[in-house]
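Moving on to chain A:
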Amino acid sequence: AGPTVRIGYVSPQTGPLAAFAEPDRFTIEQFRKATAGGILIGGTRHTVELVVKDSQSNPNKAGSAAADLILRDKVDLVIASATPATCNPVADQCELNGTPCITNDAPWQPYFFGRKGDPKTGFEWTAHFFWGLEDVVGGFTSLWGQAGGARTVGALWPNDEDGNAWGDAKMGFPPALKAKGFKLVDRGRFQSPINDFSTFIREFKQQGVEIVTGVVPPPDFANFWNQAGQQGFQPKVVTVAKATEFPAAVAAFGDRAEGLTVELMWSPGFPYTSTMSGLSSQKLAEAYTAATGRPWIVTLGFKQALFEVAIDVLRRSAERSPQAIRQALFTTKLTTTVGPVDFRTGPVPGISKTPLVVGQWKKRGKAMDLLIVDNTLAPQIPRQAALEPVRYGA
Partner candidate 1 sequence: MTAQPPLLRLQGVSKRYGAVTVTDDITLEVREGETLGILGPNGAGKTTLFNLISGDVRLDRGQVLYDGRDITALRPHQRCRAGIGRSYQVPQPFGHMTVFENLVTAACFGAGLAERAAWDLAQQVLEQTGLRTQANRPAGALTLLDRKRLELARALATRPRLLLLDEIAGGLTEHEAQQLVDELRRIKAAGVTMVWIEHVVHALLAIADRLFVINFGARLAEGAPQAVMQDADVRRVYMGMES
Partner candidate 2 sequence: MSTTPLIQTAGLQAGYGDAQALFGIDFSLDAGEVVAVIGANGAGKSTFLKALTGLVQVPEAAVRFQGRPIGGLPPGRIVRQGLAMVPEGRRLFPSLSVEENLRMGERAGRAGPWSLERLYRLFPILRDKRHQPGTALSGGQQQMVAIGRALMSNPLALLCDELSLGLAPIVIREIYDALPAIVAEGMSVVIVEQDVGLAQRMSRRVYCFQEGRVALHGLSAALSREQISAAYFGV
Partner candidate 3 sequence: MSSHAAHVPVLPQDSPQDHGQASPATGPARVRRATPASRGAAIAFALWVLMAASLPWWGESSWMREFVEFSCYFILAMMWNLLAGYGGMVSVGQQAFFGLGGYVMLALGNLAGLNPFLAIPLAAVAAAALAVPVSRIAFRLQGGYFAIGTWVIAEVFRLTLANIPAVGGGSGTSLTALRGMDRDLRELLTYGTALACVVLCIVGLHVFLRSQRGLALQAIRDNEVAAESQGIAVARMKLAVYVVAAAGCGAAGALYFVSNLRISPDAAFGVQWTAFAIFIVVVGGIGTLEGPMLGAVLFWLLNKFLADYGTWYQIGLGLLAVTVVIGFRQGLWGWLRQRSGIELLPTRRWLVGEGVEDVPRR
């Protein structure tokens, strides 16, 4: 047997963030198939070994898993995905131990500034691709522009990595909304989990909120949505990230999920093809449903892309050494399932931004489907339907 190259993978397979890792098994299977014949690195065929670790949705565990991968399993490359709670600690460990690292599925600001990165130099060993707050702000506001005159936005931002970044007074929503003439009703960061939103709802009603936004863990949003119903609060548009990204979470709302909107970083409607499996986005989604019996899920695309970039980096690497792999990593230029990835063009060094659109949950037959309703920021991705205001039952 020839030499082996090892890749370490950290994701929240269990715990509250486990929904993000739902496509893991499927994607890893595809990765194994794609690398079954090994990878040529610097002219030598290397057997590929993937070591998978569960962060248990715990940033702490994520960090020690990464350290284990580096020090014990001696991996050559670490990849990780799903929220800053996974990406940040993993990347920190890699930076510290001089191991190349690729992460995605976390807005780049909480990733970069949360780790106290320097915008001039960036990090030495770690690269990240995803959209940023400016995209979600841009996408949401453009969507709300379609909503016909609704100008008052109520915010639901929890006190966590995401909520703090979205609500940040400098780089988050507040300044952008102000600039675009929206009125913001922000009661401050709430501590999740939260059992009761009546104080929010009361305030929203009093201030005439027509648009609700936020980045809310699913149980919290469920509370909010039920109580809004009970207390007769009927906003025109509800664009809440995280809570409504996952089909299972949305299914829990039954009919009342219809019309909810959410940022969409990948969907079967994306016009890109995987370099790993050769499947178009549409086909990828179908393959997933066929293999697992579950509806497609937004993180599927990013899982695919993460492994695509990893394979690409190794292939382009001059030899199997940390320095060479790093060299290849930072010179990546690859069009993946979620769009082009190039770490040199990013807003800061080592960051690559991927396109973002906005989708809306619509009833299709019995099930709900997430369709693209706004593509202002990424016109290359076709719009699938028009935005409709949330409908409320009789």
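In the analysis below, a residue touches a chain if its C-beta (ideal position, glycine included) is under 8 Å from a C-beta of that chain, and two chains touch if they have at least 3 such contacts; residues count from 1.
A word on the picks: all candidates are chains of the complex that A comes from, given by their letters.
Note that the structure is a prediction, hence the values are computed from the model and not measured.
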Task: Could you work out which candidate touches chain A in the complex, given the options 1, 2 or 3?
output: 3
- prompt: Residues of chain A touching candidate 3 in their complex?
  reply: 13-14, 52-54, 56, 58-60, 63-64, 67, 71-72, 84-85, 88-89, 92-93, 96-98, 110, 114-116, 158-161, 163-165, 189, 191
